[in-house]
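Of the protein chains in this complex, all but one are displayed in their positions.
Presenting chain A:
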Amino acid sequence: MSSFFDLKARKAAAANGTLSTSGEKQKEENPRVQPWVEKYRPKTLSDVTAQDHTTAVLQRTLQASNLPHMLFYGPPGTGKTSTILALAKELYGPEMLRSRVLELNASDERGISIVREKVKDFARMQLTNPPGGGYRARYPCPPFKIIILDEADSMTQDAQSALRRTMETYSKITRFCLICNYVTRIIDPLASRCSKFRFKSLDTGNARRRLEDIAALEDVVLAEGAVDALIRCSEGDLRKAITYLQSAARLVGATAAAAGDADEMEVDGEGEGITVKIVEDIAGVIPDATMQKLVKAIHPPKSGNAYEAVAAAVKEMVADGWSATKTMTQLYHIVVYDEMIPDIKKNRIVTVFSEMDKRLVDGANEHLSMLDLSLRISEILAGR
């Protein structure tokens, strides 16, 4: 009998809304230990920010209780994993989630053998019945299971081709959701079996709203322009922005009051708030002064050669530990938006950038690459 009551209590809790319950539960357990990225992961589809098109389609499936195979792709931090998890939660509710959803990601072994065994076993498992009572009324519990293959672009080709037939054979009782950053790494036969959803980078308005919401919930004070700085530094990656926000909040909170309750700490830090400088510090943005020094060195002097100046500037930057990728990105923005440089030269400069990017990704020496990049730009600017 006791379990019956327990169920009822849980249902009552569910009726109050999933969002608040799970949020509170986690808060009781460990108020500060959880990364905010996890804490503020959208709990329902309507919470998912900025992917209106995708969520609208998925909302409809909630009512229709039918779902195609899905392929989510887009840059990191745009809410791909969040969306499917939220959808699964809304479809099945907390009790059915475990028996109806299988989540595999790159941290699990996902070779061809796993696809053949684990995925296949799960795919052909018969459906369990949803618990009776009002559960069906609260959650649709459609008659299929979902297999989420997160980070599918890191699956081998063989493993992907092993999925092909599995997807079709068990399509009556199983739906697949593949999530990846690069749709090109998914083999064509798989991609053609799925309806594709592109997740675009978050636009400023939505990202700002979300960040401000979180800041308000966590009692973090944001100084003027801090949100803009967060958005600028994270380049449309909301997860990055939230991580930065949390780190910044930690810094501000912890320096203000070393001891005390978690909540008090944040309130104490109110005097300072998160400033643009703190955000840029955390994001590793290279200060304008340093960049200007490099740019000035690159612009060729009237007489003589730029080598000495460029070499000195680059050497200093490397020793200071500024990451070459970040330097390249910032230099790129400066050069491309510089109206003093004629278009034809910009074309050639951009080619150099692309080559250097490839080299850095291949693991070439940062110092040499940066020096080469700067010198070549300098030469192009000098008109040689």
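FYI, a contact is a pair of C-beta atoms (placed from the backbone, for glycine too) under 8 Å apart; a residue touches a chain by one contact, two chains touch by 3 or more; residues count from 1.
Everything below uses one rule, namely that contacts and distances are computed from a predicted model.
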{"item": "Name per UniProt, for the chain absent here [options: \"Pkinase-domain-containing protein\", \"Superoxide dismutase\", \"Replication factor C subunit 5\" or \"tRNA (adenine(58)-N(1))-methyltransferase catalytic subunit TRMT61A\"]", "value": "\"Replication factor C subunit 5\""}
{"item": "Among A:61, A:160 or A:378, residue touching the chain not depicted", "value": "A:378"}
{"item": "Candidate in contact with the missing chain, chosen from A:97, A:183 or A:251", "value": "A:251"}
{"item": "Residue ranges of chain A at the interface with the undisplayed chain", "value": "30, 32-35, 37-38, 75-77, 105-109, 111, 113, 150-151, 154, 181, 234, 237, 239-240, 243, 246-247, 250-251, 253-255, 258, 265, 282-284, 304-305, 307, 311, 318-326, 359-369, 371-372, 375-376, 378-379"}
